[in-house]
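Notes follow the structure.
A single protein chain has been omitted; all remaining protein chains appear in their positions.
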Amino acid sequence: MLELRLVQGSLLKKVVEAVRDVVHNANLYCSSSGFSLQFIDSSHVALVSILLRPEGFEHYRCDRNISMGINLNNMSKILRCAGNDDIITVRAEDGTACLNLMFESPTQDKISDFEMNLMDIKSEHLEIKEKYNAIVKMPSADFYRICRDLSSIGDIVTISVTKEGLKFSSTTGDIGAASRQNNVVDKPEEATVIKMDEPVSSKFALRYLKSFTKATPLSNTVTISLSKKLPIEVEYKIAEIGYVRFYLAPKIEDEVDDTEPKD
Amino acid sequence: MLELRLVQGSLLKKVVEAVRDVVHNANLYCSSSGFSLQFIDSSHVALVSILLRPEGFEHYRCDRNISMGINLNNMSKILRCAGNDDIITVRAEDGTACLNLMFESPTQDKISDFEMNLMDIKSEHLEIKEKYNAIVKMPSADFYRICRDLSSIGDIVTISVTKEGLKFSSTTGDIGAASRQNNVVDKPEEATVIKMDEPVSSKFALRYLKSFTKATPLSNTVTISLSKKLPIEVEYKIAEIGYVRFYLAPKIEDEVDDTEPKD
Partner (left out) sequence: MLELRLVQGSLLKKVVEAVRDVVHNANLYCSSSGFSLQFIDSSHVALVSILLRPEGFEHYRCDRNISMGINLNNMSKILRCAGNDDIITVRAEDGTACLNLMFESPTQDKISDFEMNLMDIKSEHLEIKEKYNAIVKMPSADFYRICRDLSSIGDIVTISVTKEGLKFSSTTGDIGAASRQNNVVDKPEEATVIKMDEPVSSKFALRYLKSFTKATPLSNTVTISLSKKLPIEVEYKIAEIGYVRFYLAPKIEDEVDDTEPKD
């Protein structure tokens, strides 16, 4: 038996909206340590990892570990039926073929019940190393703008971190070249903060980074972690409850590009 | 000679927008008792009935009964040219082939004149029985949300009225099942109010109900009337002036569905 009650139900809406461009079908794992989802895209280029800890729920009961295959588009359709102030209860019996979602309006005069069919999904688990050469914390809205702006001009971005600041640059044959420099300044809020042991510079596919920024409504800041030749980690913290993390493998120079997502 | 002057011209805009998804060409009837329109869709599943009473107009002159065939899309295009504060005057000579619409800005510095070509439309008149087993009054915005939400999940809704409340439920093979319960609570405003002599439960095509909710801007409340095996009536009152009413035949169990509107 699984029963979770989330007072701030809009959080679950935001989490699903944040990842459903990257993840379509995935297994949701529940255990006594939390509600999690890990998904590797078919090209093994991008990975999404979500965690919601039990402390974030008003009520969290999970009698035994359970894995449920869900279609995130269907889950999104159902969650859009929840009002922004609704309390969401998620329920599943042991061995069930469907997940129950209940939305209660704060005044209890409106109650919506949904049964979502579950699926059988094969998945693999990937160990993620968390040792990075450079960690950048910046406003999530600024990261969103940079990804949106540069992807209107080019396909690949080079992200470079030095002690002085953070630089995003892109070159295209068609329009010209673009670069954006965020300097480290002495402002407590809204600033770009850098921790590093050595400078890093890596290239990434902009379309993936842009799709990660769908998580912007989850947090005012985003943490970007980089190491040479290793995947970038883009983390959006979800209040005190957990996180959504995206990983993307770097583009290796002169590599033939067959891993780009298609429109 | 017909001459009507409507100070709150935006009302006419809202009425035309409310029905033009369901009605394309229809006859407008004017008599000394008001300005009305009745339309039955070609599949005989849905019916629209509009009434604007003479009391709603600053000036209402209708020398003899007149029937005018209009294209509601053309009328909508013309009415969109009226400012929201404009005074609208509708004029037609006896035996004319066009309807005159004049929009005056409140300060009289801007005047727009339109001549709309009329059409010859055959129409039938249907008597509507107005004896219902259950009458539900609820916020129109809430009814809009329920129709929008459920139609993203299923095609058919079962509407059930009991003394305890109102329930909308829908089942689909694909996603799962959905239901929404509105409980009767003791709040004077924004509440769902039910008057009934016996419980009713009927099935309806969601796409029609959803198109009826285009009338939501006309009124804060909607009145839904139900009887066993009879069409549902969905009424939006227009201030003190009149109403827009929609009627939809119920889905009979095991019936082959050939009456669905196509996209």
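Lettered A and B in written order, each chain numbered from 1.
Operating definition for what follows: a residue touches a chain if its C-beta (ideal position, glycine included) is under 8 Å from a C-beta of that chain, and two chains touch if they have at least 3 such contacts.
Values in this document were obtained by computation on a predicted structure and should not be read as measured data.
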Out of A:1, A:126, A:175 or A:239, only one touches the absent chain, namely A:175
Touch with the missing chain holds, among B:66, B:88, B:116 or B:136, for B:116
Touching the unshown chain, chain A contributes residues 142, 149-150, 152-153, 174-183, 185, 187, 191-192
Residue positions on chain B contacting the omitted chain are 74, 77-78, 80-81, 98, 107-117
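Assume only the chains that are shown with their structure count from here on.
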Per the C-alpha means, the centres of chain A and chain B lie apart by a whole-Å value of 44
